[in-house]
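Of the protein chains in this complex, all but one are displayed in their positions.
Moving on to subunit A:
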Amino acid sequence: MGPDSAPGPAVPWQKVLWERQPFPDNYVDQRFLEELRRNEGVRQYRYWSVVKEAGFVGQQLSCVALFITLWLYMEQGLLSPEMLLLTSLVCALLGYGLHQVLTSQIEPGCEPRTRLADLQSAAIFLSFTFGFSPVLKTLTESVSTDTVYAMSAVMLLAHLVSFPYAQPSPPGSLSLNAALFASVCLASRLPGALHTFAMLSCALLVFALWPCLLQRLRENAPNQFTGVCVGMCIGGVGGLGTQSLGGAMLLAIALGSVTLLCPLLLVRLQRHKDNIHGPWDEAEIHEDLSRFLH
């Protein structure tokens, strides 16, 4: 029974405690760890499917770049607020139409939002933004410009980090708030109240509505979705290129590593995965037990 007494292997060892067995306490049987299971239920990734999924991350990065490009144009007076508002309106109407088409394909059962309700919320948003744009314009006047830029940069980064890429519709509250905070900061550095209004409407379009449309596209038209992502990435790099060549280069490198290099790493490192399971694992409750309560 003690750790050092000689084993008498006449009877086979059993993995039981209730029986006093003629083996020392530190005896290690052939069957030691026989119930160990490795890499159970591990997903095997295929490179191009991972690249496709990573495309969403890339296009969101481009969205931020595009937004910054638009802001740069506005700040330098190369783009008038009327022009931006008009383009935004056209894009919004086109996007809304597309969204309606894609939605009607899938959800016949549940109650759809009426057009009137959509129009109502759009009107509320726009009128409030318009009404508050003079206030927002002067909001950060007492803050130094460096601080505003730094804050915007941090917030846009936070937006990218906290964005719910797996389920972007509706956009997560943290990521949306961070993006809108950054937009308010940037918009308040523009020359006029109308500029601010145009910039904020554009921000709502890019950060709040665009992810919803893209999610619909991903669900219903995966091929077109890939095309849109590629288009967005090229558009982002191109747009930034007209303002800052260095920035465009950096963005291109970032996009390349996120969409091509990181999936490669994931697929390569997958083979080093060594996940162990065994009888010591805590059992998981898979059943829906709330039915007993509600």
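Convention: a residue touches a chain if its C-beta (ideal position, glycine included) is under 8 Å from a C-beta of that chain, and two chains touch if they have at least 3 such contacts; residues count from 1.
Following the convention adopted for this analysis, contacts and distances are computed from a predicted model.
**Student:** Can you match the unshown chain of the complex to its UniProt protein name from these: "General transcription and DNA repair factor IIH", "Phosphatidylinositol N-acetylglucosaminyltransferase subunit A", "Rabphilin-3A" or "3-methyl-2-oxobutanoate dehydrogenase (2-methylpropanoyl-transferring)"?
**Tutor:** So the chain that does not appear here would be "Phosphatidylinositol N-acetylglucosaminyltransferase subunit A", according to UniProt.
**Student:** Pick out the residues on subunit A that sit against the missing chain.
**Tutor:** Residues of subunit A in touch with the missing chain: 1-4, 15-18, 24-26, 28, 32-33, 35-36, 275-287, 289, 292-293.
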